[in-house]
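Heads up: the structure comes next, in C-alpha cells.
Every protein chain of the complex appears in place save one, which is left out.
Right after this comes chain A.
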Amino acid sequence: MSNLATVAPKTRNGLLDPKQWLKSTPDALRKLNPKTLWRNPVMFIVEIGALFTTVLAIVEPSTFAWIITVWLWLTVLFANAAEAIAEGRGKAQADSLRKAKTDTVAYRLTAQKEEVTSPGAAVTEVAAPQLKRGDRVLVKAGQVIPGDGDVVTGIASVDESAITGESAPVIRESGGDRSAVMGGTKVLSDWVVVEITQKPGESFLDRMIALVEGANRRKTPNEIALNILLAALTIIFLMAVVTMQPLAIFSKEYMAAARDSAVIDGDGVTGIVLISLLVCLIPTTIGALLSAIGIAGMDRLVQRNVLAMSGRAVEAAGDVNTLLLDKTGTVTYGNRRASEFLSVPGVAAGHLADAAQLSSLADETPEGRSIVVFAKDTYGLRERSAGELSHATWIEFTAQTRMSGVDLAEEQGLHRIRKGAAGSVVDWVTENGGASGDRVQELVDRISNAGGTPLLVAEHKAGHAAEVLGVIHLKDIVKEGMTERFAKLREMGIRTVMITGDNPLTAAAIAKEAGVDDFLAEAKPEDKLDLIKSEQEGGRLVAMTGDGTNDAPALAQADVGVAMNSGTSAAKEAGNMVDLDSDPTKLIEIVAIGKQLLMTRGALTTFSIANDIAKYFAIIPAIFAALYPGLDALNIMRLASPESAIISAVIFNAIIIVLLVPLALKGVAYKPGGASSLLRRNLLIYGVGGIIAPFIGIKLIDLLVSLIPGIS
C-alpha cells in the first residue's frame, strides 16, 4: 500500500480525535474571514447573525444573549474546522509527497541531437526546474529522474516508491508502452536517456501535490447545483423569518396584555431570537459539511492510490452506466491455463497426465507452468525438477517449433514425448510414422469451439509408431470473485463490456463464464473509441482503463478514463484519473467511491432539512405562546422555558455538525445494490432519523440548559 494511505483519519468511538479538532483551530479561525466565507452562503449568513447577536449582547447583556452568541460563533467555527480537518489530511499527504521533490540535479546531454550509445556521453549540470520540454537528460544508477518524460535510449530498473508507495522496482525501457518515467523516482540499475515531456512546474508530482492539497479545488457541477438549492432554502427561511416580524408586532398589539420578555416585546420578536430561528432553519448541517464531503471523497480515492484530476471525474464515476474492461488482466488472469486433460480412447488418464507433465517441465512459458501445476493439483503428480531425471534430454519450447518435450533414454530405446500446438504435434506424429485419428480432431474442435486452446500430447516409443495420447485444454481463467462483482454491478445498473482481441467465439465463451453483459471481440483501438462514442450517443456515461498510447483517444473520450501508472505518458495525459497501483479492477472501487460521495451529500441534505421540523416545534411555541397561550400545545417536547427552548435548538444545531464530521469524512455506508433498496435504507436512516433525532437531542440539551440560573 502507498505511503499516501498512512494518514487515514483517526476516529475513536465514532468521533474524531479531539487532537484533530485542536490542530484545526487556527485554520478554523482563519476561515472566519468574510472574504473567503462568503463562498459558503449558508455559513456566511450564520456569521453575520453571530456578529449581530454579539452587538445586541454587548448593548443589552444577558445570560440568554451571551449563550446564544457564543453558540452561534461555535456553529461557524465547527463548520470551518470540519473543512480544515478534511483539508489537513490532504496537506499531510502533500507533505509526504514533497519529500520526493528534493532539489534534483539534471545532467542534460551536451549534444542534444546525437544518438547516445554509452553512459559516458558529455553532459551539462543544470537544476531540474530549468529543464524545458524536449530536453534530453542522462540518468544513471543511483540518480533521481529530474522530470517526467519518456525513456528514449536504454533500459533501467526504477524505484517509483516515492510516488506509488510500491517498493518493488519496475523496468522502464525505450519504445513500447513502458517508456514513461516520473520525476522524483530513482534509477536503481543501468542508465537511460530521458526526454522531458513536462513543462516546468507541471510535473506529475506537482500536479499530485496540488490535487491532494486541494489547491485548485473547484466546485463540481453537482456541488454547484446543491449550493443553489441550499441558497434557495436559505432565502426562503430568511423571508419566513423577516416577514414574521410585522405580523408579530400586529399580534403583540392585539394581545397587549401579554408580558414583554427576552423573546418578544412591543417591538416584536427580539433580534437574538429572530437570528436564532433563522440559523436553526437554514440548512447549516449540510452547509457546514458540504466542502468537507467533497474533499474527503477525493481523499478516499487517494487512499486507494488513485489520483483524480478533478472532482468532476469522481462525480462522473458515480454516474457511470457502462464499464469497459479489458479482458486480459482485468476479467481473466494474464495467461491461459490448463484446465482439462482429455485422453484419446485406450490411453489411461494417468498416463496422459504423466506425459503432459514430463513434456512441459522444460516449458517455461506461463502456459507450460500451468500444465505442471494442473497435473499436480488434479492428478497428484509430484512436480519433478529437470535435473531429477538424469537420463533425460530436455527439449525447450521455442516459438519456431511450438513444441516442448523430453527424450528419455530407456532400456527399450529412446522414449520421446512432445507437447505443443495441434498442427506442430500432428506433423511430428506423421513424421514419426503415426497418424492422428478422427477422435483427436474431434477433441481439438470441441476445445476450439468452446473458446479454448488445444495442445496435443504425443509419444514415440522406439519401435512403435508415434501416437497422440490426448489433448490439453488451455483456457482463460476468470479471476476469482469477478462473476460476483459483475452481478453486483448489474444490480447497481452498470453494464460491463469486455474488450478483447480474441475471436468472437473465444470472447463469447469467456464473456459467458465471467458473467459480463457484453463483449467486443477482435477489438482494435479505434473500435473501443467507437463503442464509447455510441454508448455516449445513447446518453450513457462510460468508464474505462487503459495504459497504452493507442488507448489515449479512448481514455480521453470516456467520461471516466483511468490510466495505469505503468502506462505511457500519453495515456496518463489523456485520462482523468491515474491508478498508481496499475490495477485495472480498481475501476469498480472508483465507481463505488463516486456513488458514496453523492450519497453522502444527499443523506446529509435530507437530514438537515428533516431536522427543521423539530426546531419549529421548539422555537415557534417558545416565541408565541406568550401571546397566544394555546400555542403552548405545540411545545410537544415540554421544553422548560422559551429561553431554554431556543438555546437548546441553537446548541443542537451546532453540535450536530461536530457529530456528523466523521460521517462526512468517511462517507455513508455503501453496499452495492439497486437504487430502490439504497433509497429505502437511506431514507429510513437520514430522513426518518433526521426527523426524530433532533426531538430527542433538543430535549436532552434542554434538560441541561434549564439548570442554568435565569434560563428556566
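Points to keep in mind about this one:
To be clear about the criterion, a contact is a pair of C-beta atoms (placed from the backbone, for glycine too) under 8 Å apart; a residue touches a chain by one contact, two chains touch by 3 or more; residues count from 1.
Everything that follows uses one rule, which is that contacts and distances are computed from a predicted model.
You can't see one chain of this complex, but its UniProt record names it "Potassium-transporting ATPase potassium-binding subunit", from the set "Putative zinc-finger protein", "Potassium-transporting ATPase potassium-binding subunit", "Acetyl-coenzyme A carboxylase carboxyl transferase subunit beta" or "Cytochrome c oxidase subunit 1". Within the complete assembly, A:538 is the residue of A:345, A:538 or A:709 that touches the hidden chain. Considering the full assembly, A:315 is the residue among A:160, A:299 or A:315 that touches the omitted chain.
Between the chain not shown and the residues A:342, A:599 or A:693, the one that touches is A:599. Among A:105, A:235 or A:349, only A:235 touches the chain left out of the display. Take chain A: the residues that touch the chain left off the picture are 221-222, 224-226, 228-229, 231-232, 235-237, 239-251, 254-255, 281, 315, 318-319, 321, 490-495, 537-540, 594-596, 598-599, 601-603, 605-606, 609-610, 612-613, 616, 620, 624, 627-628, 630-631, 633-634, 670, 674-676, 678-680, 682-683, 686-687.
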